[in-house]
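I have a structure I would like to understand better, so I am pasting it below and will then ask my questions one at a time.
Note that one protein chain is taken out, while the other chains of the complex remain in position.
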Amino acid sequence: MSSFVFAWYSLCRQPARAVLAIAGVAVIGALLFDMLLLSQGMLISFRGLLGEVGFDARVMATSSMPMTGARVGDAAATAAAIEALEEIEVVIPMRIDQAEVVLSERRPMDFTLVGSISGHGAWTVIDGADINQRKADGDASTIVVNRNLASALNLSPGQTVTVRSECLGRRSILPTVEFEVVGIATFPFDSESQLTAAATIADFDRACGGEQDQADLFLVASRSRVTAEAAVEAIQQLRPDLYVFSNDQLVDRFERVGFSYFRQISTVLATVTLTFAFLLISVLLSVSVNQRFAEIAALRAIGFGRRRVAADLVWESGLMVSIGGVLALPLGLALAIWLDRILKSMPGIPADLHFFVVQPQAVLLHIALLATAGALAAGYPVYLASRLPIASTLRNEVVG
Amino acid sequence: MRGAIVGLTLIIGLIGSGILATSGPQPASPADAVGAAGVPSSVPDVLVSRQLLESQDLRIGDVVDLSPDPTAIGARSFQIVGVYEPVPDPTRFSAQRLEARLHLPDMLDLIADPDDPQATEAVDAINVALRNPAEETTFSRAIVRRVPGVSVRSTTRTDRGNPFIVLEQFHLAIAIVTILASTAFLLALMVMQSDERREMAGTLRLIGLKKSRVLTQVLIEGLIIATSGAAFGIVLALVSEEGFNRFFQWRYDTALVFVRISPTVAWQCVAMSVPLGIVASVVASWTLLRREVLALIRR
Partner (left out) sequence: MSTPVVEASGLTKTFPMPAGPVTALRQVSLRVDPGEYVAVSGPSGCGKSTLLHLLGSVDTPTSGTLRFEGEEISALTDARRSQIRLTRIGFVFQRFYLLPMLTAWENVELPQGEAGIGKAERRERTAELLDYVGLAHRAQHRPSQLSGGEMQRVAVARALANRPRLLLADEPTGELDEKTGEQIAELLDRVHADGNAIVVVTHDATIARRAGCQLRMHDGIIMPEGSG
């Protein structure tokens, strides 16, 4: 009878113990799996989100996030100069500011107003049409709103909203501007409850009291034959006073500043869960061996060597851990959905950003870590069993 | 005395809490401000955060140029009169706290748009301490009614989306999962222990002891084990609390306390673990005792 089959029989002789131990391993394994997903999940998701938008570099006036005050002046000329570089395909300026929808019988509703150029992926129209430039002074300013804003105000294409912009830095209360809602759009970096709308830059400036010729950031797409790093370098050489980040650099910065807490906590919790699993399996097996001393002594007496007894125990541990580990995967996925939902309720987290992202490496690492913990957990029980004094154990069993 | 053009775009009150612009020379927070106070000079004063002082290799007494523009347009000189430790902010603990504090008029002079006549009359926020904190809601409504366009936010009430609350929920979820796993293992161990005592339990029943009597013994044993285990767990948590805090405070260069075992938390843990241990012990033993006596003693 092979060690594997023997271990299986040993596990099955106490089904309650086996089921509970496997359940324990499954739950703790699920937590371990989730911590492995968390360790890289948000970065992978963020990188994916940046890539989906379709731009591979961002240009700003400072190293801080947009809307923190400093803007790039002479925006039109700056955009033209950057776009003239041979490495660059397209440059999209963006203005972002807070505004409010003025309502007749309610408190004004705050929202984020984006000013940019349509048709380049900064937002995606899902209903109606996209914003367009006013051809004459009498033409209405157009705006697209996100789903949240549309449902909050019961808006649909064709309706009009009255907007007052706050225009950071301009402390005076500005006059309101009428916008015609032409479409409903999704904005990739919107959080679950965020209210966002987009207009042309000209209309944005109009809401701010006149032409500003400023930009909070430029979205840059490099030419297909050029790497993002080459594009970044070219822009930096053209304008050394500006801050240029490729997507990778943004992700790297995000990892160092915004994400590092989750990386730390996932490492700490993964270590704790592994230690927990190791200790518990080791205790379970040790207690089991203690209960089977006489049986083990008898096996040794009839000729089972130390290695065989050790192999039986390692397989027993391995079976518990591997069955539990496999069950841990679907359990972990369900747990990840729950934890993701909790963490995403933090303000400012884009709705399409996830903290837990399944990757093959995480699954493999999960298997490897659990297997190692299982093998190590059998260490003490194996020591107990292999060092068992056969004769005195048999003698004590008779006397006892 | 060193002068240096610090081409920083200091985030003066524009990221989250930002600078709490003061109207007086004293620091606006419980944080200590240490420095050469009362140095007579025509150059206005500035307090800098410890992190800023260290990162730019500054010293108290240095004169620095501050500008809100990346090209240093409109830079003005300030003398560093002190250094302070920023109040730890859980929502920004990983951000490097490169901050400075100026007198409000100095700050307005620095950042105000000369084209905007209202610029020197505007601030980002006004902190209000009520005589009676219970009147917070009434006060908020009154302000919103009287001053259109103003947003009033409570600093004591925490809404569901508060990052700190979210992290608390996250950690609670982790704790629940850990408890579930522990319960499974605990039950497994108790089942094994019960099985080991099968013969003893059978013998006791054979000589006439009732099930309840045997279970009472099990209950007492479970209570002792559970209480000892809970006490050990608390001690272990207290020991590791110090380790966690030291590590994260070093890692993020902050005074924020990350882990705190309060008496409430300790009592919650005891309240959960002791009954759990007792119940596991009793349940495992009950599955044994409900068998026939002879089945217990037969090998």
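Per-chain residue numbering starts at 1, and chain names A and B are given in the order in which the chains are listed.
Basically, a residue touches a chain if its C-beta (ideal position, glycine included) is under 8 Å from a C-beta of that chain, and two chains touch if they have at least 3 such contacts.
As the structure is a computational prediction, the values presented were derived from the model and not from experiment.
Enquirer: Just one of A:A16, A:L174, A:V272 or A:A294 touches the chain that is missing; which is it?
Expert: Selected residue, touching the omitted chain: A:A294.
Enquirer: Tell me which stretches of chain A touch the chain missing from the display.
Expert: Contact residues on chain A toward the absent chain are 1-2, 9-10, 12-13, 294-295, 298-308, 389-392, 394-395, 397-398.
Basically, only the chains that are shown with their structure count from here on.
Enquirer: Report the inter-chain centroid distance for chain A and chain B in whole angstrom, where each centroid is the mean of the CA atoms.
Expert: 22
Enquirer: State the interface residues of chain B toward chain A in the complex, per the touch definition above.
Expert: The touching residues are 9, 11-12, 14-15, 68-71, 93-95, 113, 116-119, 121-122, 144, 148-149, 151, 160-163, 166, 169-170, 173-174, 177-178, 180-182, 184-185, 187-189, 191-193, 195-196, 244, 248, 251-252, 287.
Enquirer: Can you check the complex and tell me which residues of chain A touch chain B?
Expert: Touch residues, chain A against chain B: 14, 16-17, 20-21, 23-24, 27-28, 30-31, 61-62, 64-65, 68-70, 100, 107-108, 110, 169-173, 193, 241, 257-258, 260-261, 264, 268-269, 273, 276, 280, 283-284, 287-288, 291, 335, 338-339, 342-343, 345-347.
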